[in-house]
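Starting off with a structure, shown below.
Here the complex is missing one protein chain, while the rest keep their positions.
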Amino acid sequence: MMIFKSLLAGAAIGLAISTSPMAIAATPDNVLVVAMRIDDITTLDPAESFEFAGGDVSRNVYMKLVNFDPTDLDAGYKPEIAESWTVSDDGTTITFKIKEGLSFHSGNPVTAEDVEFSLQRAVLLNKTPSFILTQFGFSAENVAQTIKADGDTVTITTDQPYATSFVLNCLTATIGGIVDKKTVLAHEVDGDMGNEWLKTNSAGSGAYSVQAWNPSDSVVMTANPDYYRGTPEMTRVIIKHVQESASQRLQLERGDIDVARNLNPEDVAGISSVEGVKVVDELKGRLMYLSLNQQHPVLSKPKVREAFKYLVDYEGMTQSFLKGQYTVHQNFLPQTYLGASSENPFALNLEKAKALLEEAGVDGLELTVGVREAQERLEIAQSFQNNAAAAGIKVNLTVGTGKQILGQYRARELDVYLGAWGPDYPDPHTNAGTFAFNPDNSKEANATGLLAWRNGWDTAGLTEKTAAAVVENDRAVRAKLYDEIQAEFRETSPFIVMAQQIEQNAMNEKVMNFSGGQAITSASYWQVTK
Amino acid sequence: MSEQTLKQWLLSDAPTSRMQARVAGLYQGWLRLTSNWMTLTGLIILTALVLVAVCAPLLAPHDPFEQDLLNRLKPIGYDDHYLGTDSLGRDILSRLIYGSRITLYIVALVTLIAPVVGLLVGTVAGYLGGWTDQILMRTTDVFLAFPRLVLALAFVAALGPGIENAVLAISLTAWPPYARMARAETLTIRSSDFIAAIRLQGAGPLRIITRHIWPLCISSLIVRVTLDMAGIILAAAGLGFLGLGAQPPSPEWGAMISEGRRFILDHWWVATIPGLAIFTVSLAFNLLGDGLRDVLDPKDGGHG
Partner (left out) sequence: MVSVTSQPEEGRKSAPFPAWLRKFLTTCGSIAATMLGLLLVTFVIGRVMPIDPVLAIVGERASQESYDAVYHQLGLDKPLMVQFFYYLWDVLHGDFGNSLLTARPVSQDIARVFPATMELATLGVVIGMFLGIPMGVLSAVHRGTWIDQTIRVLTLVGYSMPIFWLGMMGLLLFYGILGWVGGPGRLDIFFEGLVPSVTGMVLVDALLAGDMDVFWNGFSHLILPASLLGYYSLAYISRMTRSFMLEQLSAEYITTARVKGLSERQVIWGHAFKNIRVQLVTVVALSYANLLEGSVLTEIIFSWPGIGSYITTALLSADMNAVLGGTVVVGLIFICLNILSDLLYKIFDPRAK
């Protein structure tokens, strides 16, 4: 047995120091094989889908009125199903002209009626992501008037004049996906507008259609030969669920897959020396943060809030276990978002934290930090626990599955929450509207969707400023407003934003033009070649 | 007696007192137990484990919770980190040493719960028979038919993760076999003459069960517990591996493997060392259990 052990150990060391070239068991030239975690997909219906992996599928299957070009993400949204649009003088009505000659996978033409149906459907189904649309005042009662098709145009009418870019950015989210009305209604059961059927099937007009989705196993997509930008070079895309980073890495090294999307920093470091593999970094929108419950008598003291901002080892973490995958960022708007601030004034400073705590008269504080069972979060939590202990605060970690901890967080039961937040649509309001917006802080309001409410924070006036920023149509002025909100937020809020995610996609070096969607959208595959 | 050495006294074929007979029986059992090198190995390892756990603060070269982000994932033999450091730069050897306490804690708690519950249910069911037996045994069947790890997982999920809850959950899955065993033994003992005699003397069921049936079930129970211990340690490690056992920063071995598995390709020792520790201890329990069975369980054909 011991012989076997030492053999193993020896072999492992051998692997660690060797920089062997990739095995040549390559995947077919016209098939893209991606390994990632897809166990969060619970539905493929664009009106319902709201998770990362589901967003990837949806982006490749459904076209939208306006959309991002993966080869030029910096340009912002561009026309897709909508050829052009006009905004009424009062700023509440946008009229889209629908492009001619587009067709769904079924062969049905894409018409204004389909657009009207898809957007109305998203509002009527009232699933979780529906708030992205209903925040403009659409409701089941008025949707027949507010979203309307007429000939080859679709008109949407909002309850007040919002920044046009805000409205259009929201339409690039997954929920803006346009479905094939005829096909969907053919599968309607008990007036569900095809929801049950669309959960596991697709009826879009995008570059790919879903051939099969096996939950927690794989998604297979087939190219749409009639795609308006031309037939995608990858005729099949296979997304394979592989839980472990090490497994993804081994499979990439052996040439069994083309792209590995969930490698941890150590495996990225390990694989970058392997011949034939490249690692492509993309800044994502996800933020890691700590938040202090303002219902807590001690945590609600301003000095204490400030002290905590000096108890996080921002540099140490992003240089060690988060290395390459997170960058220090202390503002609620992720970098690359309109108005995002890049000021990061805080650093680990135990002396200062201790002094602040002393000024606030804190002694023998004991806190419960809720954190979900994910390795990087556990490490952040333990690092924080360590620093807090040095400042005389005893931190107990409550670890649970996402849903478990989330339930407590939403019920305002945790002292401190360690979590991540990803934007829902590529507009600054997506984060401002939850971090710095809380019109009614009372328990009865039960605004569980707002982060500020969950932490019992009344935002000290930022709510009004956020509301003002979202209707401001001048881009430069809007950016400046957000900058001000962030500056105040940094100092006064009970949120300690720590870092912004960098996605490190490792891939076979033959794979070109792969796009994970950066901070604003999801992955797309039609432009990939190899 | 003064002429005899202690050894002769213990090995005497004709014990002169009850005490001598009993002590001699134990001694001979001990001799048989230790005459087998496998059993002896198991015993030595477990003794060492207890010693390590007791003397943890003396043995550990570092504070098991002390982090050092600059010196993370260092290899075996780096500086004074004899077994390297983990992802947060903590000394693996020290964590291993302190982790032995958790392992012993799990072992002790489960031993206190599962066999006792099983014994209680099994003997009561077996002795009273009838409806009590039916209900108790059907309940046992329900728990037996449950997928073991799923039941444990469900319980931990229900109670919240943590080492005590993990122990409870494991005990919950571990008691049914004991109950079945105790019931089977009770059925044979119940109809024996000496129980009938005691009953005639007017002893109640409670007294008969606790005073006369329990002692007779104990030896096979001990064997079974020792053999099961490895399974229990592995189950606890499995829960730790799934993140439902001991909570960070606790140095529970299963959780250490779970933390280290991310680095398995480049920093293999982080997961391997606690894996070896779990393996060694459960092997020791198995070796000991095997030996104990040979000594205590006559059905299995005597000494080995």
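Should a chain be cited, it is by its letter among A and B, assigned in written order, with residues numbered from 1 in that chain.
Everything that follows uses one rule, which is that a contact is a pair of C-beta atoms (placed from the backbone, for glycine too) under 8 Å apart; a residue touches a chain by one contact, two chains touch by 3 or more.
None of these values were measured; they are calculated from a predicted model.
In the complete complex, the hidden chain is touched by one of A:Gln251, A:Ser300, A:Asn513 or A:Gln527, namely A:Gln251. From the options A:Thr128, A:Asn142, A:Thr231 or A:Ser342, the residue with contact to the chain not on display is A:Thr128. Of B:Met137, B:Ala174, B:Ile195 or B:Ala246, it is B:Met137 that touches the chain left out of the display.
Interface note: of B:Ala53, B:Leu83, B:Ala246 or B:Ala271, the residue touching the hidden chain in the full complex is B:Ala271. Here one chain is not drawn; of B:Leu69, B:Ile189 or B:Leu287, the residue touching it is B:Leu287.
Subunit B meets the missing chain through residues 38, 129, 137-139, 141-150, 153-155, 157-158, 160, 177, 180-181, 184, 187, 230-231, 234, 237-238, 241-242, 254, 257, 261, 264-265, 268, 271-272, 275, 278-279, 282-283, 285-287, 290, 299-301, 304. Listed for subunit A, the residues touching the missing chain in the whole complex are 1, 8, 11-12, 14-15, 23, 27-28, 31, 33, 39, 42-43, 50-51, 126-131, 196, 199-200, 212, 214-218, 220, 238, 240-244, 246-247, 250-251, 253-254, 256-257, 400-401, 403-404, 406-408, 410, 424, 446-449.
The rule we apply is simple: only the chains that are shown with their structure count from here on.
For the pair subunit A and subunit B, the distance between C-alpha centroids works out to 46 Å.
Residues of subunit B touching subunit A in their complex: 65, 67, 69-70, 72-73, 87-89, 157, 160-161, 243, 247-249, 259, 261-269, 272, 276.
Those residues of subunit A whose C-beta lies close enough to touch subunit B in the complex are 5, 9, 12-13, 15-16, 244-246, 249-250, 264, 266-267, 269-270, 313, 316-317, 319-321, 373, 375, 378-379, 381-383, 385-386, 397-401, 404.
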